[in-house]
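Let me begin by presenting the structure, written as structure tokens, before commenting on it.
A single protein chain has been removed from this complex, and every other one stays in its place.
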Amino acid sequence: MLRNLTMTTIILILSLCLLAGTAAATGTYKIGIVTPTLSASEDEFRGAERTAAKHPGMIRHITLPNNFSEEQETAITQILGLGDDPEVKAIVICAGYSGILPAIQKIKEKRPEMVVITAPIWDDPDMMAKYVDLALDTDWVQRGISIPTKAQKMGAKTFIHYSFPTHMAKEVIAKRHDMMKATCAKLGMQFVEVTTPDPTTGAGPSPMLQFLQEDIPRQIARYGKDTAVFGTNCPMQDVIIAKALELKFIMPEQCCPTPTQGYPAAMELAIPKEDAGNFDKINATIKEKAAAAGMTGRLSTWPVPVGYFFPEFSTELAIEKIEGKVKNYDMAEMKKTAKKVAGVEVAFNKMKPEIDNYYLIIMDSIIY
Amino acid sequence: MQGLLRHYNPVTAVFVVLSLTALAVSGMRPVFVCNEVITRFIRDGVMVLALIIPITAGMGLNFAIVVGAICAQVGLILAVDYQLGGLESLALIMIVGVALSILLGYLIGLCLNRARGREMITTILIGFLATSMYQLIFMVGYGTIITPRNPEMMLSRGVGIRNMVDLDRFRNLLDSIWVLRFGEIEVPLFMLLVVCFMALGVNYILHTRLGRHFSAVGFSGNRVEALGLDPRLIRIKAIILSTVIACLGHIIFIQNIGMLNVYTAHLNTDIFSCAALLAGGATVTRAKVRHALFGIVLFHTLFVVSPQAGQNLFGNPALGEYFRSFVAYGTIAVALVLNAKNSDKLPRGPWK
Amino acid sequence: MIVRARHVPQMVIAIFLCAMAGGALLLEIPLPWVINDALVRLAMNGVLVLSLVPMLNVGIGINFGLPVAIVAGLLGLCLTVNWRLTGSLGFTMALALSTVIAVCLGEVYGRLLNRVRGREEITATFIGFSFIPLTNFFWATAPFTNPAMLWPIGGIGMRPTIGLKSYFAKILNTWMPLEIGPLTIPCGLLLFFGLCCLLVHLFFKTTPGLAILAIGENEGYARLCGIDVDRMRRLAVILSTVIGAVGICVYAQSYGFIELYDAPMMMAFPAASAILIGGSTTGRATVAQVVAGTFLFHTMYVLSGPLANDLLVPEMAEIFRLMMTTGVILFAMLHHGGRHARPSETL
């Protein structure tokens, strides 16, 4: 009897809270930002946090499941949950995953006026262009040209590409790989392809990283110091940069170019709290450390993390559209906004000439 | 409510409190949550039902339902390969999947008969092994040994299938039948009926001769041999049925999602289904259909609202996410520990 | 026949290894590299594998809850780095802290496992799995202060990987290296591993060690002989946890990074395969089996990577290796045949 009573009371109180929660809504609009979790990728997550700080009270930030590929349905629910909030007028999805499109389709079915910007997701481009207001991505295929070119400028004679089966099973990565191979051939560089143990199945990333630790010295012994090493998976970058500092080879760019990936762990960057998020400071520190290791000119990346840049940039674009400043996005407008947000030049390209809402970007590089 | 209290189960009680608290904290609209839970109910319901029969037969949680899910995916990939679509081909997929799951279920049953007393951990390992084999076939076999008919689903290098196969021919094929609307709430009546039908089916099986034999084996293991039953055969039958139901459940799941994550879609089905069943008040030795149905609602309510609740509560969405994955694994761990206490009443040690 | 059937995995692995070694020779993969890497891997993973021994011997089975031990070690490492202790002092401190934390965690973990007799392995698996998100929660919020381990942008919460180079990375690997021609034998690392093995070996000669072996072999008899079975089981679990914590310290210093968040989740499975390949049934394990198993298992990894790349069948090798990892554990489960094997028949 007593238990029964307590139960009833609890339920009563909870439902009251619930009512209070729904009633507290205000009149302004909100923008939802979707990113991976902190441990999956810091850049997007912090980018969204920064945007939230810039527009207080306007942003609803949610994260996708940690192991996204196994919990697709949770991801879909999260995004649908955002779309269900009548105050949310735009959704920005910053996650390098494929399989999110069904969620966007469902939102668009219910609320066609919703502004959806993806920056990026990796579903079928044609389908995405149909449902998404604006799709942004780094220019994967173009990077297949730009990275080896940059590597050669930095003095590389050989180009090593580390990847593994489930990654190479992704279309864009496979295409970039092909493009790199072609570019290397054109530039007269030797292209070496190495497969590592697979982190997504089985025992996690540890065997892959152990393999890299053993294999990189072997490859450098074989091909010499003037070798550029590129790995397609984020956790690899820690080991690659650490080994670069040790063996003095070239690291032209990470898979997701940013000063906050690989460098912090490999160089043990100690970034004081007040400088956290200050990229000029971070880049300067990296430069210093690189010089100390005798690595000046052999490490490079994009000065602002693209993942950090995308949430804010996309949010600005969404605000412009909601407030009626733009009807359709055009390249020149976007370039201006981009410069404002990132502080460096950003180049835009159309994904396909016939699609006018899918753009690919490349930023200027910084060579430490 | 009364019924819930009568079958008081600490796991369920914790879930009820957690779900309601999280719902309140998340500030999500109940209508939305309701819709989502209905979708989850039809999407994941059948998979959870697949666990009941092995538990009745005394084999504990069957983590090898992953194998059933793999069978379903094989069927779907073949359908995409042959460029089939529509309801008839869905039936065909079911036939292929079921045939395959009967075969694999038989093999799993043989394994489990050798690993008596530690079935659960064995089923986990079987799931891992099956995943590797499946990946081997579709990542390496396709394009080398097996010639694909549909080049669109292949990777550009010509070997292996793409990570993500679009199933637009099957997307929401079943969910769109007989959809009723009550205000904002959408009820896909047909699918709801399908899940209920499956639930009734499982319940029916438990009340047949075979079901009686399942529980006899579950209660006293090999002792039923003296009564003229073959416990090995009965256990194999239980696993086959479980695998077949899991296969059907995964087909429903995938057609609802509409996209197939070829190499990873099946991976967590076992954990979530087990956690949902246990949340509903089942134990590793006793499970009923109502536990499954109640568990899906409870577990998925929590799953739907917890990330948002986490953000509102901690101001950090990642923490809500960690909490959610803790719930999935933690439920199973807690249920295992709590159940052990109940079975402790029996004399333990060798002098039984 | 039974003896032969029990050694199937070892035979398969040995044949596989021989074939790979032959392949490596044919493809002119430099042998010193391979030997060197194999030795480093043996020692860096060996301690983790060694940590399975006490729990196997007391009859609990394979410690699939290894993440619990690993988290204890990670916590010890993080505290050391947070206090900026470097060099051998830092490493010793990390070991000491890990041990203390592991004893506490092991005590709780042991109590839990004592409640779930007969289902220890599955429960341990899920205790391990569910422990990871809990610790993720901790890593994301823990009040550590050394900026070299915090998120570079956010400034709060731990990075997933923390570099150890200026602390104690490779401190054992580079201690007393012995150079023989092109070979560099990491004597210090091997010595440390050897010391751990010796300690475990000696422990099983002491009275509590003998009691643990007796429980693993015949629990009822041990109880009848007046041994406090619950206490001894707890002791074994604590030992396993402590060795596991030390194991991750050795691993981390050799790897050069601390890996937090989801990294420890699946670490129990390769360790389990290694010890089973060494020839331990799921009833009893010796130090010799640990060394042999770790060596075979990890040499397989060392060889198969470059070989697969040269033979242009990378996926095959990778998936085969995964199948081998789970297949070996599964085989041991099936061969051991659950609990219906009577002691007199297992002879």
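Order of writing sets the labels: A, B and C. Residues in every chain begin at 1.
Here is the rule we go by: contacts are C-beta pairs under 8 Å (C-beta built on N, C-alpha and C of every residue); 3 or more make two chains touch, one makes a residue touch a chain.
What we mean here is this: contacts and distances are computed from a predicted model.
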In UniProt, out of "Alkylation response protein AidB-like acyl-CoA dehydrogenase", "Hydroxyquinol 1,2-dioxygenase", "Simple sugar transport system ATP-binding protein" or "Peptide ABC transporter", the chain dropped from the view is recorded as "Simple sugar transport system ATP-binding protein"
Among the displayed chains, the hidden one touches B, C
Identified contact with the non-displayed chain, of C:19, C:89, C:195 or C:210: C:210
Answer key for C:89, C:104, C:224 or C:288 versus the chain not shown reads C:224
Quickly run down the residues of subunit C that touch the omitted chain. 202, 205-208, 210-211, 213-214, 217-218, 220-221, 223-228, 284, 342-344, 347
On subunit B, the omitted chain is touched by residues 204-205, 207-210, 212-213, 215-216, 219-220, 222-230, 237, 350-352
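Simple rule for what comes next: only the chains that are shown with their structure count from here on.
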Taking touch as defined above, what minimum step count separates subunit A and subunit C? 1
If you look at subunit B, which of its residues touch at least two other chains? 128, 132, 135, 139, 160, 316, 318, 322, 324-325
By the touch rule stated above, which residues of subunit A touch at least two different other chains? 38-39, 45, 66-67, 165, 201-202
What residues on subunit A touch subunit C, complex-wise? 38-39, 42-43, 45-46, 49, 66-67, 164-165, 193-198, 201-207, 209-211, 213-215, 218, 235, 238-239, 242, 259-260, 264-273, 276-277, 282, 305, 308
What part of subunit B is in contact with subunit C in the complex they form? 60-61, 111, 114-118, 120-122, 124-126, 128-129, 132-133, 135-136, 139-140, 160, 271, 284, 316, 318-319, 322-326, 329-330, 332-333, 336-337, 340-341, 344, 348-351
If you look only at subunit A, which of its residues touch subunit B in the complex? 3-4, 7-8, 10-11, 14-15, 17-18, 21-22, 24, 37-39, 45, 61-67, 69-74, 76-78, 80-81, 84-85, 98-99, 101-102, 123-124, 127, 165-166, 168-171, 174-175, 178, 200-202
